[in-house]
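All protein chains of the complex are present and in place, except for one that has been dropped.
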């Protein structure tokens, strides 16, 4: 425009300049922050490299020492993690990462074994049967459970639960055995009740009113256990396990770690699985029910196949979390670098080893680099698992959009 | 989208076994959560309630007095064994006693049993025989208790006066002395005054007959508190409980973290989390704005976004390793070489400290903030942006006047989630600067007031330390429970705030989704 006065033009140029500057700053800052985040992987790789290709005269660590069996000891443990041991001149270093990797995966496996039935069952129940108000409350409650710090869960597991379970091993096993029949019995009793009473204990609220029933089961297990122990196991289950099956029993063992970490992982898996299930287009569910399927049949035939990638990704993310959890394993596992399948034996995970040994390892030493290698392995593993889960989830979301159409 | 309709049809067939088993897993999870919280609440809060002191007579004639702690079964079904907290460690070398339940002849709770908390040797339990002053005057019987209480009150106020004097008059002058090499003339008089106070506290003894039949002489000056739990009314106990909770929250730890309070740990946790939020918020928001508003939305950005999301799933210990290697040894070591050359090789920033811990946790929570902020940004309809631009706003103006105010609640949620995650994280802190005992809190009256290089105490690490490192795990257990409860409460409050905010947010912006 001809009459646009010079001050306006200057002001506009100023504004545009400021805008360009701000955009540049935001770009630089954003890229910088993201680069800093991604630098974690780069840093670990750079620090670990000298382990295999040392710069100076120090000897490289061969991958064989880390992953292949060493000399057998008298009890057959061929993989040893003893990085601080003083060695005779003829001895190979005992720096096998195998027991640590084994312990990490074993702990994660037990955690998932505990968490998956709970989380997937809860997800199925809350998406199919649970009443709306309860479900709206359940989600934040389980989110709170997820936020419980690992150090608190680990403390309770290691110092309270572990000695208790050790003393009440028979009771715990009896409870596990009673659990499934007990729950079915509750269902049976309810369907035998007159309809008016049935309304007092609706299926939608079963998650709540089954809690006292479970306490009752616990009491029953407590009462039955001595009798079962006397009849089946010669009066002492622990001795029976040890003598007959040759199982070592440690107070802090893989089962305790599994219980504690299962407790910690369960809410994560639940939230993701529930999202996947409730994301299945409603038209599919309604179609199945219109054809006369029960809700349970709907779950198996329709919901699960449709949501399976989402559930898979929930499980993967749960596994990633279980592999990296530090404080729970550190406090509840006993940190014995054993390699057994026995759930009543101890284990030792990579994360816990890093947490206790790294502060004492001098920077640049082989021990330090080995621990960094363990950190790198954890990083790569969790990163890959999470990426896989994320890709699967993205694909699932697209599939729902296609299936769901107008819903 | 909801699968289960709100009004359910009664279906002709039963739901089968699956329905009950899946309901059972909900119930089992909730039960486990309840049991954990209940345990923490009961043991954590119960510790401050004055428990009765039992006088136990054993079948061999031995007597002991103590608080009953717990019972465990003996091996081979030989009955039970009971643990008593008997105190008097200076007499028998131990403050606990294990007693076979079958060996107990009688248990009574005489009202005259006294529990003393002392500055040295922990607590003492017994019957108050007499209070003596230096002149040899001896007060016995019920009058002794009254005299003791009076003297205790006096001691407490003297002690407070002494501590204030030292903190406010003497130590600042020492600081001046160290810088200028000249001692303030007031120093000597303050010192003299303090010695007077100390002298006023000296003198007097308390004579305690223990249940074992020995006599314990305690200088009154060493007493911290005295109570007769068996003679207390519920109201007295409630008062004692309240003051116990207050002391737990406001005092520092004593006796190698097995007694006392957690104030420095609360302070350290809060300060570290505050620093972390100050560090993480601008960077997280910046990165989110870049990803969502500035960057070209192509394949690369999508990959970066996935990578950032995944970093939230990387174990915290890996961030700790990164913090140790890069911040502490890398940046910190370099800073020492440049700025603190005169103190090398003693590290200033080249060792774990408050700054590095906050930075590490900021990095750890960065993905949380980025993801939350991005969600908030994505929820703002494009029409808002387009409208602003159409009215002639530049991108900066559009962002700062329109987009950011609308995304503010999301950022707040992100921050609270980050804080909740950071407050409970312990593993990375063990590598980058938490200390089991940091007598100097990182904030004080010395220049520059906030000491970023100092180590600090942390509630989560305090739990770990007291339960595994401390002098006596049994003695530390009640405090560990209380600390765990405190930490859980802090995190629950933070999370509830986040949930509330998010709920509020989704009801406000729910209708305005982008698609």
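As written, the chain order gives the labels A and B, with residue 1 at the start of each chain.
In the analysis below, a residue touches a chain if its C-beta (ideal position, glycine included) is under 8 Å from a C-beta of that chain, and two chains touch if they have at least 3 such contacts.
Throughout what follows, contacts and distances are computed from a predicted model.
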Chain not displayed: protein name in its UniProt record ("Protein-arginine kinase", "Phosphate ABC transporter substrate-binding protein", "TrkH family potassium uptake protein" or "Metallophosphoesterase"): "Phosphate ABC transporter substrate-binding protein"
Of B:104, B:194, B:270 or B:331, the residue in touch with the unshown chain: B:194
Residue among A:239, A:301 or A:397 touching the omitted chain: A:239
Contact partner of the left-out chain, one of A:153, A:237, A:250 or A:350: A:250
Missing-partner contacts on chain B, residue numbers: 74-75, 83, 89-94, 96-98, 120-121, 165-166, 170-171, 173-174, 177-178, 183, 187-188, 190-191, 194-195, 198, 202, 217, 219, 255-256, 343-347, 351-352, 435-437, 439-440, 455, 464-465, 467-474, 476
Contact footprint on chain A, counting only the chain that is left out: 73-75, 77, 80-86, 94, 99, 159, 163, 166, 239, 242-243, 248, 250-252, 330, 334-338, 346, 348, 356-357, 359-361, 367
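Just so it is clear, only the chains that are shown with their structure count from here on.
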Interface residues, chain A side, partner chain B - complex: 15-16, 18-19, 22-23, 26-27, 29-31, 33-34, 36-40, 43-44, 47, 117-122, 124-130, 132, 138, 140-145, 147-156, 158-160, 167, 179-180, 183-184, 186-187, 191, 203-204, 206-208, 210-211, 213-215, 263, 266, 270, 277-282, 285, 294-296, 299, 303, 317, 320-321, 323-327, 330-331, 351, 354-355, 358-359, 363, 371-372, 375, 378-379, 382-383, 385-387, 390-391, 404, 407
Contact set on chain B toward chain A in their complex: 1-4, 6, 8, 11, 13-34, 36, 39-40, 72-73, 283-284, 286-287, 289-291, 293-295, 304, 306-311, 313-322, 324-326, 329, 363, 366-367, 370, 394-397, 399, 420-421, 423-427, 430-431, 460-461, 463-464, 467-468, 473, 477, 480, 484, 487-488, 491-492, 495-496, 499
